[in-house]
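Structure first, then comments.
Only a single protein chain was left out; the remaining protein chains are all shown in position.
This part shows subunit A:
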Amino acid sequence: MEEMIKLKINGMPVEVKKGTKILQAAQMLHIDIPHLCYHPDQRVKARCRICSVEVIGKKRLLAACATECWDGMEVFTDTKVVRDTQRGILQLIMADHEENCLTCPRNGNCVLQQLCSRFNVLRPNLTHVSEAIPVKTTNPSLVHDPEKCVKCGRCIRVCKDVQGIEAIGFAGRSTGLKVTTPYGEEFNKTDCVLCGQCTVVCPVGALVEKDDTNRVLEAVFNPHKVVIVQTAPSVRVALGDAFGLPDGSIVTKKMVSALRMIGFDKVFDTNYGADLTITEEAEELIDRLKNNKKMPMTTSCCPAWVNFMEKHYPDEIAHLSSTKSPMSIFSAVAKTQYAKQENIAPENIFSVAIMPCIAKKYEAKRPELGRGGIADTDAVITTRGLIKLIKYIGIDFCNLPESEFDNPMGESTGAGAIFGATGGVMEAALRTAYEWMTGGKPMPTLEYLPVRGFDGIKEAQVEIAGHTLKIAVVHTLKNAAFIMDKIRSGQCEYDFIEVMACPGGCVGGGGQPVTTTFAVTKKRMKALYMIDRNSKLRKSHENPYLKKLYAEFLEKPGSEKAHQLLHTHYHAREKEFDFSK
C-alpha cells in the first residue's frame, strides 16, 4: 500500500499519494493552478513561479509544481496575495514579451495568451522592456524568435534530457539571460538536428517551425500545377486533437475529405511510401546479411536521426540503410513513374507532404532527393500546419463526410500504418523479411509485441530460417547515442536497429500539435496499431499497387532500377564548431 496523505486545498479535503505535488493534488479537485514552465513530461524547473500558492504556516508562497504535499497541509490558491503575485508575475513576463499576437504563429494556442485572458490583464502597468532581437530563420525547419521567449526552459530540458543534444541552453545573467545556441550560432552550425521537440514544448511563439502553408496554398491556386499531397501515418491519429476529438482519434477519412476541400488535386498516402520503404529495406537487410556487408543496419526513415548520424557519428553513417524514407520514396515515384503514367511533366507536379515532423522540411531540401535540379518533395507542412489550413478554409472538421485516398498511391497496408510508432518500422520489416528469408512462410505471430511499447530501448532475438536476427528498437536520440557509442566501440551485436528521434516515434513528433505529451503519444500509438489490426492487408509486400509498380517499372526489390530511384546516400557533416575541443 502506498502511503497516502491528507491535505486541504481552498478548504476542500483531498487525499493523495505521498510524493504528489500541490499542482497535481489541485488537479484532482479540478483546480487548475496557473503554470507556465511546468510540463508534465519534464523534471520540475520551478523557475517561472506563476504557480506560487499560499500554504498555511509558510511565510513565503510555494511553487505548486515543485512542492510535495505533506500531511495536514493547507493550501490556498485563491487569496489576494496569491492573485497579486501570480498576476504580478504575468505582468512581468508580458513587459518583456514582444506583443504581436495578431501575427504570431502561436496566436490562438499560446499558453501566455491563455494566462493573460484568464487573469484579465487589460492594460500593462509596467514599462515595456523587451528588446528587438533578430529572428533566426536560416535553416528550413526551425525559427527562433528570442523576443517572444519567456525563459521557461522547457526547450532546453527537452533538448538535453530527452534528446541529449544540448544544442540550446541558457546564457547570460539577470535581464540578459537568454535561450541560445552556443555563441548564438545558427542552428545548422550547432549540434541541433532539427527534431523540433522544442517547438512542441515551447509555450509561446519563441521556437516554431518554418511555416510553409502559405506557399502550399499558392501552389494550390496555381492552375499550371498538379498539386498532390501525401499524409504521414501519424498525422491521422493526431489531427483530431485540435478539433476537440478525444486524443488518439482516428480521423483518416475526414482528413482526406478536408484535403480535397483545401484543393489538393490528388490525396495520397505516405503509408504507400512506407510499404515501399519496407520492401526495399527488407531486401537490403537480407542482402547485407547474406553478403557480410556493414552491420548492424539501422533504419533511415527518421530525418532527425539521419541528421544526428551525419553530425554526431559521421564515421558511422554506413550503418544507415540506403533506402529512402517513406516521404522521399513516395515523392521519387510520384515525379517519375506516376508523372509518366499520368502524362504530367515532373516540373508541373507540386508534391506536398504532411508530416508530424519539422526535420522533414530539411530532408525535402536535400539535393540528392531530386533529379535535374527539381526536388522530389516541394513542400512539407506539419500536422500543426494542416490544422491551420483546415481552419483557414473554415471546415467543420468533426462533421465532415468521410472519403477514401486516391489511387494508386493511396493504397497501403497495416504495416505502413505502424511506421508512425516506435517499433513499427521494425515490426513491419520483420513481417516482410521473415517471409522472404523463409521462402514464403509468414511470421508465426504477425503482431510482434517485443518491439511495441514506450520503453526507450527494446531488444529481441528473432529466429528466422535457422538464423538468429538480433534486433533493437530505440526512440529519443539520447537512447540512440547510447546504442551508437556501443556500436562505435564494437560492443554491439545487433543485426538491425530501428531508431526514431522523437519520444514514441512520429506520433510524438516535433511537428505534432503543441498539446502533445507522452500520455497523448501513447494513445496515438494505440490508434496506429488499431489501424493495422483493422487492415485487410498487413504486410507491405502484399500492397497490390506496389506489386504492380515492381512488375511494370522497377523489376524487383533491390534491382538496379530500384536502387537508382529508391535509395540515397549520406554525408558526413563534420561539426563546423566543435565546442568540445
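What we mean here is this: contacts are C-beta pairs under 8 Å (C-beta built on N, C-alpha and C of every residue); 3 or more make two chains touch, one makes a residue touch a chain; residues count from 1.
The rule is short, and it goes like this: contacts and distances are computed from a predicted model.
Colleague: Missing chain's UniProt protein name, "ABC transporter permease", "NADH-quinone oxidoreductase subunit F", "Aspartyl/glutamyl-tRNA(Asn/Gln) amidotransferase subunit B" or "ATP-binding cassette domain-containing protein"?
Modeller: "NADH-quinone oxidoreductase subunit F"
Colleague: Touching the absent chain in the whole complex: find that residue among A:I56, A:V81 or A:A551.
Modeller: A:V81
Colleague: Pick from A:L29, A:A95 or A:V514: which residue touches the chain that isn't shown?
Modeller: The missing chain is touched by A:A95.
Colleague: I'm checking contacts with the chain that's been left out. Which of A:M12, A:I56 or A:V129 qualifies?
Modeller: Result: among the candidates, A:V129 touches the missing chain.
Colleague: Which candidate, A:G176, A:P246, A:G439 or A:G490, sits in contact with the chain we can't see?
Modeller: A:G176
Colleague: What residue numbers in subunit A mark contact with the hidden partner chain?
Modeller: Contact residues on subunit A toward the absent chain are 44-50, 52, 60-61, 63, 66, 68, 81, 84-85, 88-89, 92-93, 95-96, 125-127, 129, 150-151, 170, 172-177.
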